[in-house]
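Just dropping this structure here.
All protein chains but one are shown in place.
Moving on to subunit A:
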Amino acid sequence: MKSKVVQSDKHLVGVTFFGTKKTSDIEALAKGEVSFENKYGSIGAGDPCPLKSGLWSCQTEFNTIKQPLDHKRIFLFTNDDDPLRGDAEETKKVHMIAQDAVNASIEIQLFHIKRKGAPFNPDTFYRAIVTGDGDDYNEQSLGDGAESTNELVDKVRRKEFKKRRLARMPFYLREGPEGTGVSFDVQVFNMVHPAKRPTPIHLDARTNKPVQIISKLMDDKTGAQLDAHEVRTYLEFAGERAYISKDEMGTLKGLYPKGLTLLGFRPNNTLRPDFNIRSPYFLYPDEESTTGSAKAFIALHAAMVDKRVYALARFTRAAGAAPRMVALRPQEEVVEDGEQLQPGGFNTVVLPFADEVREAKAPQTSDGDVKAEVNEGGVSAAEGVVKALKLESFDFRKFENPVLQRHYAALQALALSEEEISWDPEKDDRTRPDEKGLDAAGGPVLEEFKVSYGGDQEDDVPAAGAKRSAGGSGEGSGAKRAKTEDDASKINWQEELAKGQIDRFTVPTLKSFLKTRGMSATGKKGDLVARVQQALQTTA
């Protein structure tokens, strides 16, 4: 569970077991968050729990860390709602320590595990020492406890990321000069952000320490180092250099001040599924900046849900950032078993600009466009396939990124000199389809579908990647293919020379001809053609 809970090398981690106090730094890094897991040792059920010393040791641990820390957290795991057995004296001490922690900006978060029989009552003891972040769903209710390890892990995962806002900004319903506009304030969050495999670092092989990389601008001609004032920046236009400085570029980008501006509303069904460029930003009212924002936000949100519309808006994420057109979709809250699965707010779907959308030309072949005929039998066969291959309760949250999993598993194997890598793409990559399962579940319907479009017949195009090796048919223009297939030995070269068609042949054909004559087969096509002509003329 440990590895599961905090599986990131960017964090400082320590574990403190109650009772059997054992503190160890497992992983550490200069800038990161700190999570301490407090976990029971095996102590008697009736004994008072040394929570005080547990918390205290956590704090001490924080104090020994000299690097500046982003934020500090203690994750408290327990299944006991009254660890001190009502000992008022001890409770007071623990509360004091907890208060110290809060003063030192350490967050304490509770993860409790359900016990059989007795419900966990957070109010008995823990309410007073747990810090909320003020803007949290669980502010009022500490929620239900976890019943299984998996559930606990899931809850921890939700807390794993520090809620970090990208920006606070005004949302203008109507723009206007200072004071005359109508607006409220929102906070912007990134709820989905692609986690990437880290890029390698350069290490000094002798010390195993990272080397410092210093980049300099050099004049490619003279090799001299260039200072900023010796370099100017440009864009090309019609072969000329149009000099534009970085600052000017900034001015060109920053057309509008930071914020959102309402452009209007449109019905939900007009939001095209093909206009997408990145994951949306999430908006939530910012009551702290302007009182009343929440009311306005909630009223607008409700009206939009009610009328099934989304809003178009102009979005400038930061001062000087390029503006974007966004579609604001109201998102409704989803709560299940007291746990918020999805918060209420707006998602800002970032729309592409007209110059960022591309379209393929209609596929053209020698016998004209391929028209997909609506084939009734085909559609019903395909419906059979769709029904047969239904995934039970699909949820992308069950899928881990195989690239990251493999990377960290293999890195761990290297670090700990493990023989085997614990993550095997064959077994553990859940993104791979269960092909046998699909074949079995789809069996007859897949066959039927195949027959419906002729897939059981000989294929009508060469397989992907078989362009060169497959002979003759399909793909590409006939003339070009014929060239590739030419065999130098079978060509009547003199005849081709007479027709003046030597340049019709491809470089490989020309080369193979020259080789049979024992001549040099290097150079550009023009050279080859000239040499072939010369060779043929001399023999003629």
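Keep in mind that, in the parts below, contacts are C-beta pairs under 8 Å (C-beta built on N, C-alpha and C of every residue); 3 or more make two chains touch, one makes a residue touch a chain; residues count from 1.
We take it that contacts and distances are computed from a predicted model.
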Leaving aside the chains on screen, match the unshown one to its UniProt name from "ER membrane protein complex subunit 6", "Trm112p-domain-containing protein", "Dynactin subunit 4" or "Ku P80 DNA helicase, putative".
-> "Ku P80 DNA helicase, putative"
Which of these touches the unseen chain: A:Asp306, A:Glu336 or A:Glu419?
-> A:Asp306
